[in-house]
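Note that one protein chain is taken out, while the other chains of the complex remain in position.
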Amino acid sequence: MNGGLLVRALRDPASLGPDTDWSGLVSAARAEQLAGTLAMRMAGCDVPPRVAAIFASARRDAAYARTQALWEAEMARRALADLDVPVVLLKGTAFYAADLDACAGRSVGDLDILVPRADIERVEQALLAAGWERLKPADGYDDQYYRQWMHEIAPLIHRTRDRMIDVHHTILPLTARPTPDAESLIADSVELESGLRILAPADIIVHAAAHLIADGDLAGGLRNLWDIDRLLRQFAAADPAFWTTLEERAVRHQLRGAVRRAVRLSHQLYATPVPDGWRAWRPADALFRARLLARNAWGQERRKLLRFAFYVRSHWLRMPPLMLARHLWTKARRGRQPG
Amino acid sequence: MAGPTYIADDLYELVTVPLDGLSLVYHEPSGATHIVAPPAPEILEALMEGPADATELLRRLHARYEFDGDEVIHVRLGELEEAGLVRRA
Amino acid sequence: MSGTDGQAGGGQEAGDKGFAPSRRTLLVLGAAAASTVVTVRPALAQTAGSVMNCEIPVPGPQAGGQYIAADGSLVAPGTAGAAPPLARPLRGEEVKSLLRNGVTPAGTDPTSAQAYANYIRRLQAGMSGFTCYASLTPR
Partner (left out) sequence: MRHRLDIQIGPVAFRIGSAWKAPLDALGRLYAAYPKPADGLADFTVRLEPEKPWRRWLRPSVAIKGDYILPDAAPLALAHGLLAAEMGMNLQMALGQKNYLLLHAATVEKDGRVLIMTGESGAGKSTLAALLGERGWRLMGDEFGLLDMDTGALMPFPRAVSLKNGAIRVMEAEVGADRFGPRLEDTPKGAIRHMRPNDRAIAGMGQGGMPSLLLFPRFGPAEAVRGVGKAEIFMRLTQASTNYVSLGRRGFDALARLVETVPALAIDYPDTDTAVGLVEAFWRERAA
């Protein structure tokens, strides 16, 4: 499995010798959206010339990702400036906006922002007025589904820049069993120079863990776990009380289990330094680890059954059983694969 | 006519290449390339003197050029705003 | 600042740059409908034929079963005057002839062709078939 080689390269770049399967490493990194990260991590290491050129172009791609992410954030800021609503950047855009260590080489997809639930209609209207458009038919099942059950409105896309924005009002679907304290996420957020905001450090970890462990099916999880490693190292070094704060915030957002597991996996895979009390390995952790590493030297996903199990789990986590049945039934009648 | 006050991005954020009466503009903060036709460059240059609303902008343009159709200025500013080359103060 | 001759040459440095000067002092603000700013968008169109063989489902899987009105919007199954969903996705070449020349794809009702063409024209990024559509039509 080349997921393992990729993890080793990220954790300890100097450990790769001349007999490394470089092509397999590059394919795995590209498949996991970690090529730019790996390229930054291995800057200065002794690699074959072709690999050095691949890394140089991956670093240029990351520079472009940074420009685009910050520009989308700025355009959203301009569109929302008159509303006097706190706008909290999430995920990759937040890392770039605050220049956190996790942004080195990182790719960024959509722009994700968090706003107070009470303001979400005004925010959507202001974005629509500034050139964003609804992606799916507004009266369709999907939009209704988003409005009723999700932690975000249906994504909008900008008509000339073709970039998507996800507007969230909390960090987990409303149907999920944990209920994060969205008000305190926003109340404790930190203002940047631009006027945009990012979550408080501990909440950034809680959100990343929620996204990785308590929401999705772990596809692309190595990248999200790498974020967690970088963030934990940076926050713990800056604040001696960080681990205590993290525990408090995790409990407050009902995500202690997810945060604990994310920290254990980060320690296990990326050798993140963590306090003694955070290390005790749970048997199920091995399944998560196997799922995260299910990528071969051709960049293909492996372990079909395990992946399917995590896929089913992701739906189970999001919805109570009866609602899940109804959701799948409605989707199926419309001839759509679940998901 | 007044309406909002507009600000143009700093000149150092633009790389421009004149071509056949049009201008190629590379805009550093967005990484976008725009091809602009008159009067867009003239509006940007007039705004680089400092923020202005439509009335003040027209005053600056009239000092340099002869033209009719003042009411179209809002359309031109709207285009520049959507491209991110000007923003509201 | 106006009227200075911008120098030709890619990548001029700050302080040595300028727009193409208007040669006349007569300025035309232009018609409201004409655009004076064109932004370069990412392109795949010209290469698409060389890099992929693509298909467009009409309608996409999100809207399976729904009918398509003449303007391309989705309507409830069985709506009078609307076209039924296509049993198979359209191949790139079929879409090209449909959009350019109104050629009805094999096995479909010619009176519905306009509805299918309009549905495809209304595809947006993120919807099934959009990449294919974008690749067939230079925007």
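For reference, chains read A, B and C in written order, and residue numbers begin at 1 within each chain.
The rule is short, and it goes like this: a contact is a pair of C-beta atoms (placed from the backbone, for glycine too) under 8 Å apart; a residue touches a chain by one contact, two chains touch by 3 or more.
Small disclaimer: the values here were computed from a predicted structure and weren't measured.
When the full complex is examined, the chain removed from view is found to touch A, B, C. Check C:Ala31, C:Met52 or C:Val103 against the missing chain and you find that the one touching it is C:Met52. From the options B:Leu22, B:Ala40, B:Ile73 or B:Val86, the residue with contact to the chain not on display is B:Leu22.
One of A:Leu6, A:Leu34, A:Val51 or A:Ala210 touches the chain omitted from the figure, and that residue is A:Val51. Listed by residue number, the positions of subunit B touching the unshown chain are 15, 17, 19-20, 22, 24, 26, 28, 31-33, 35.
Although one chain is not displayed, its contacts with subunit A can still be listed: residues 22-23, 26-27, 30-31, 48-51, 53-54, 56-58, 60-61, 63-64, 67, 298-300. Those residues of subunit C that touch the chain absent from the view are 8-11, 38, 40-56, 89, 91-93, 128-132, 138.
By definition in this document, only the chains that are shown with their structure count from here on.
Taken together, the touching pairs cover every possible pairing of the chains. Highest inter-chain contact count (C-beta pairs) belongs to B-C. Annotation: 38 Å between the Cα-based centres of subunit A and subunit B.
Computed centre separation for the pair subunit B/subunit C is 28 angstrom, with centres defined by C-alpha atoms.
Across the assembly, subunit A contributes residues 160 that each touch 2 or more other chains.
Contacts with at least two other chains are made by residues 82-83 of subunit B.
Residues 39, 41-42, 61-66, 73-74, 124-127 of subunit C touch subunit A in their complex. Every residue of subunit B that touches subunit C in the complex is listed here, in rising order: 11-12, 14-23, 25, 32-42, 44-46, 48, 61, 64-70, 72-73, 75-76, 79-80, 82-83, 85. Every residue of subunit B that touches subunit A in the complex is listed here, in rising order: 29-31, 82-84, 87-88.
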